[in-house]
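What you see is the complex with one protein chain gone and the rest in place.
And now, subunit A:
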């Protein structure tokens, strides 16, 4: 808790408490504390601002300034932070759950990079902010308030686990969807989404478009077909399957990395081909 307050400071806070959330404009404060000189009042307000007991807000209606008492927990949170720390904190707060990059922070605050790094370290140590790695820019760390949940764009949505693309998870879900569609004969998007939700495959909640991407991938894999029915779009097992093997790739030439460099009399030739050797080694 803040140090002891003088009587003038107490009086200012008293007025602020009286007006609650709306905040107190300077004129109102003057009116309420008419017994106090302007200088004494200013001294008290500055001191309170320094001690983080009072905060200065802008009234969006007429852009006038209003004073408001800082609630006790917040006051404890910000205790001992300087103006620069607060400046950085406020910019981070403004960036919401998208976070802000240190370069952008530098531009907005006009502070030097090493200084910002130091300030961020302090804020991080006090668990006021946290650093999050963005999936779109793996090398870029962004900062946001400690209590916020990072945005979907930052974490990559349901398909990322700890910033790594979770291919296994996707594979398992796709298999499950495919099996469900096979068993059901024909299924709609809602059916598949409901099935996944009921079975609880995913810890994160999957949105309809997440399930749609799973189904789309199954279609691209050539495993299912999309059909138009009266009740809407349905999915079923692919009627036309892609052949399991191809005569072209059954022979080593079909997937040979040096196919284009191979000539009958060259250094690479079918006669001396190591892939053939391996293939014909019974």
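To be clear about the criterion, a contact is a pair of C-beta atoms (placed from the backbone, for glycine too) under 8 Å apart; a residue touches a chain by one contact, two chains touch by 3 or more; residues count from 1.
Quick note on the criterion: contacts and distances are computed from a predicted model.
Q: Hey, which one's the missing chain according to UniProt: "Ubiquitin-like 1-activating enzyme E1A", "ATP synthase gamma chain", "DNA-directed RNA polymerase III subunit RPC3" or "Electron transfer flavoprotein subunit beta"?
A: "DNA-directed RNA polymerase III subunit RPC3"
Q: Decide which residue listed in A:27, A:94, A:242 or A:267 touches the omitted chain of the complex.
A: Result: among the candidates, A:242 touches the missing chain.
Q: Of the residues A:67, A:143 or A:159, I need the one that contacts the missing chain.
A: Residue touching the chain left out of view: A:159.
Q: For the chain that got dropped from the picture, name the residues of subunit A it touches.
A: Missing-chain contacts on subunit A: residues 159, 165, 167, 170, 213-214, 216-217, 219-222, 239-251, 253-255, 259, 262, 264, 269-271, 273, 276, 280, 282.
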